[in-house]
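Removed from the display is one protein chain of the complex; every other protein chain stays in position.
Just so it is clear, A, B and C label the chains in written order, and each chain counts residues from 1 on its own.
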Amino acid sequence: MVEHKNNDKTFLGFWIYLMTDLIMFAVLFATFAVLRNNTFTGPSGEEIFNLPFVLAETLILLTSSFTCGLAVLAARKGDKKQLYSWLLGTLFLGFAFLFMELSEFQELIHEGYTWTKSAFLSSYFTLIGTHGLHIAVGLFWLIILLIKLSTSEINSSIIRKLTLFSLFWHFLDIVWIFIFSIVYLIA
Amino acid sequence: MEDLFGKLTLQALPHEWFTIGGAISMTAGGLGAILLLTYLKRWKWLWTEWLTSTDPKKIGVMYITVAVFMLFRGVLDAVLLWLHQVLAGGGQGYLTADHFQQISTAHGVIMVFFVAMGLLFGLMNIIVPLQIGARDLAFPFLNSLGFWLYVAGAILINIFFVFGGEFAATGWLAIAPLSGLEFSPGVGVDYWIWSLQISGLGTLIGGINFIVTILKMRAPGMTLMRMPLFVWTTLCSMILVVSVFPILTMTIILLNLDRLLGMHFFTTGFGGNPMMYTNLIWMWGHPEVYILILPAFGIYSEIVATFSGKRLFGYTTAVVAVVAVTLLSTLVWLHHFFTMGADANVNAFFGIMTMIIAIPTGAQIFNWIATMYKGKIRLTTPMLWFLGFVATFTFGGMAGVMLAIPPIDYQVHNSLFLVAHFHTMAIGGALFGLFAGISYWFPKVFGFKLNEKLGQYAFWCWLVGFFTSFVPLYILGFMGVTRRLDTYDPSTGWQFLFLISLLGAGIIALGIGFQLLQIAVSILKRKENQNTTGDPWDGRTLEWSTSSPPPSYSFAVIPTVDDRDAFWTMKQAGKPISKPIFVDIHAPKNTASGIYISAFALIIGFSLVWHIFWLTVLGFLGVIITVIVRTFNDDTEYTISASEIAKNEEKRGIYG
Amino acid sequence: MKNTSETNSYIIGFSLALLLTLTAYFTVVNNFLDGGILVAAIMLLAFLQLFVQASFFLHLWQEKNPRWNLLVFLSTFSIIVLVVIGSLWIMNNLDYRHDNTHEGVQKILEKEGFSR
Partner (left out) sequence: MSIKPTLLLLISLLFLIVILVVFFITTQDVALLNPKGYIAQKQFELIKFAVFLGLFIIIPVFSLTFFTVWKYREENKDKNFFPSFGNDSKMQVIFWLIPLIIILVLTIITWKYTHLLDPFKSVASEKPPIVIQVVALRWKWLFIYPEQGIASVNFVQFPKKTPVQFKLTADEAPMNSFWIPKLGGQMYAMTGMQTQLNLIADSREEFSGSAAEISGAGFGKMRFTAKSSTEEDFEKWVNETRSLGKELTQYEYDKLLKPSEGNPVEYFSIYDDLYNVILAKYQPQNGSQINHYNHTNY
């Protein structure tokens, strides 16, 4: 009973942390919404966005969120091999997403549209950059989990950590959906 | 090689008289403490007993001690400002304009972030777990980490006395574009940014910790509607912390990106929108002042009920009032910038919302009066602080309602009338509440009562001092004196009122002297008024059921609760407390990783202020490694054996 | 037994989310709608996907009471709506009131050969 009790304490605590992160993203969305037209001689949204590329990114992140869910199920079933494969899938898709995003940034900077150009570009880089940073932290966390998994059998604390990670990963995917809709589609 | 230390060059080292003065007094105090500790050979005791402890009662006492030190600095800043304003009639006061603005910013930040939040978190750490019948908070390690981040923020804000540079000269909320690179190129605003980020993070962690504790760890039988009201106000205050501190953190990150990477969120040119900063910072700003005042309401409800010997009148309406204030406080922030030019509908909407908050507060005050009705009132020091609260807060509330009407706010915005208003709310409301809380729960924490006579002298000095210093400010505000004014010509006749305010500040300083004397005398005479029963005031809530000072495990056996005022119903039932069968208790071990992480955070903050970027990278690595080491070690608990508990409880001799 | 139903819930969730993303994408690319309706459609699809992910991936609705997670989520959602809508309402109102692109400034800009 004690095991279960402090289990849902951790979940509630982590969930409230996720909510504070959501509010931070809300502030970034509000700032982006207010500053999206202040392009100030710099390029506006349509000119610099490449929609098919972003669609690919969205699909990749969606699938990695899906594989992460399956990984948790595999962990609950205790099937270590399946768990490993799904986690590696999530890891690979996560890195693919991060790589595509960084290459998009690199291309923008190469063309001279850096964040010092205009308020719109500043808020664009910050919103996408913060999300990218969260993805990087998530991937780093996943690598730590994989190392931990290799050294010990599947026990309740591993499952707890995995479920926490999957909450974080789903949360990131939801934030990306809103980025995809508000930043890219509306532009 | 020369930019190895970024902007930390020789000229940056302290050279103004007041930074050197500050540095000398701080290092002297520090050295004195180190010598005393080595002389008494108490280093080991300090480290194991206090610094690395995860016991919320100890962390609470540490919070209050740090907050009291910061109170000294805050009041000293205030007296420096007032003295300058008195001398500045026509002539040049002893401070330059830039120094004056720096001290006024430091005064604001220290009083709100490090005194009020510190005292508040201290009291909550000690009392809330005891009141809900829990042995500890939900996440003991995070509690210690939250405290040490708060201390790291406090150190960073005072470190410029030693390492030089200057502090932000922009007002306590560093409103853009003044705080941008264009108008504040110095390191001042960076100190402001990083000390607020680090201590803000600590507050956020504390917020999450308390919400989970109150929701998940109440004693069996204690439903939400049977919780003491101080727990309700803590819960609501922490919900506000969790809802709005992320807004502060993100706004400061945006300001920092503007300054560090040259972005254009709040700059005057390049499409930046400085008004967005004001909008965002006040979206956090107003709920912040409710975060400070709500627990004070909780403390007043506890005190009035206990010292009238009666149940709190209208418990449900008090809860409804507190929750209503919590929800409404997030809908009012525009009354801080009515004068920015929004149209009449917007101003009127936010003005009306601000007034609606006065309704639950008014009902709350009437509830307290009704609690005293038909009671047996004992006018002890906590009750005196409550009467002081009623005397000041009602004036402040009326001024608040006036400020909520936009056309009046056009006249008195950023004037001394506004300054007097929020000082009435902060001192009359929050600080009096915290002083009442400290004198009410002091016997519970240390086992002996504070000296009553000295406490009453201190109260009278604070009250008379408060009125003498802030009523003139109300009048000065009506005379057209703006806030943060460092010079004026004597023909305006303001000097006389500033003099009276300085006099008032002197009386307040006397009050603080009495409080220190009170603590010293009470410690000396602690044998006489030692309180063995654990219930010095005939209390009503669970914390009085433990011995005072309570053992590290707080409750030998978690009590079951079947009604409000749990301890009072137990006493009324009068059934002799049968000797329970004791069982082993798992308590969290001491941990130093909270200190290490905060030390690294301090290094990160300091290096980012001075742009020593290699040090920042080292700091981050330090944090990551400590966190990983922490997650890898699993034995974080030790058990207190049942026999040990039995021996301890025997000494109390309360079992029939 | 229990796991198969959960895997199904993940599969359904994933396919629904996929569907919603693609519909949003294609409404934009082949501009079936435009202007205000397009924005409304995109936002609706986004919130629908939020609902799908919350129920299939986060199992937010199957939580046994007291449903703290759901309560905390709803209160945060209202804070977010407040932050975004509040900021937009105030900032747009302020920009409208501080209009500075009136003819005087326009004249100066044309004279200097700068087009706005």
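Following the convention adopted for this analysis, contacts are C-beta pairs under 8 Å (C-beta built on N, C-alpha and C of every residue); 3 or more make two chains touch, one makes a residue touch a chain.
All values derive from a computational prediction rather than experimental measurement.
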Chain not shown: contacting residue from B:M26, B:V289, B:M402 or B:L499: B:M402
Among B:L36, B:L387, B:L524 or B:I628, residue touching the chain not depicted: B:L387
Candidates B:G262, B:G314 or B:G622 - the one touching the absent chain: B:G314
Hidden partner interface residues of subunit C, rising order: 97-101, 104-105, 107-109, 111-112, 114-116
Residue numbers in subunit B that touch the chain omitted from display: 96-98, 100-101, 169-171, 175-178, 180, 182-183, 268-271, 274-275, 278, 308-317, 337, 339-341, 343-344, 347-348, 351-352, 355-356, 358-359, 361-363, 365-367, 369-370, 372-379, 384, 387, 390-391, 394-395, 397-398, 401-402, 404-415, 456, 460, 463-464, 467, 471, 474-475, 478-480, 482-488, 492-493
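To be clear about the criterion, only the chains that are shown with their structure count from here on.
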Which of A-B and B-C has more C-beta contact pairs: A-B
Between subunit C and subunit A, distance of the C-alpha-averaged centres to the nearest whole Å: 17
Between subunit B and subunit A, distance of the C-alpha-averaged centres to the nearest whole Å: 35
For subunit B, residues that touch 2 or more chains besides their own: 215, 243-244, 247, 273, 276, 280
Two or more partner chains touched - positions in subunit A: 12, 16, 19, 23, 27, 30-31, 34
Contact set on subunit A toward subunit B in their complex: 5, 8-9, 12-13, 16-17, 19-21, 23-24, 27-28, 30-31, 34-35, 38-40, 115-120, 122-123, 125-126, 144, 157
Residues of subunit C defined as touching subunit A within the complex: 3, 6-7, 10, 13-14, 17-18, 21, 24-25, 28-29, 38-39, 42-43, 45-46, 49-50, 53-54, 57-58, 68-69, 72-73, 76, 79-80, 83-84, 87-88, 91
Residue ranges of subunit C in contact with subunit B within the complex: 66, 68, 75-76, 79, 82-83, 86-87, 89-91, 93-94, 96-98
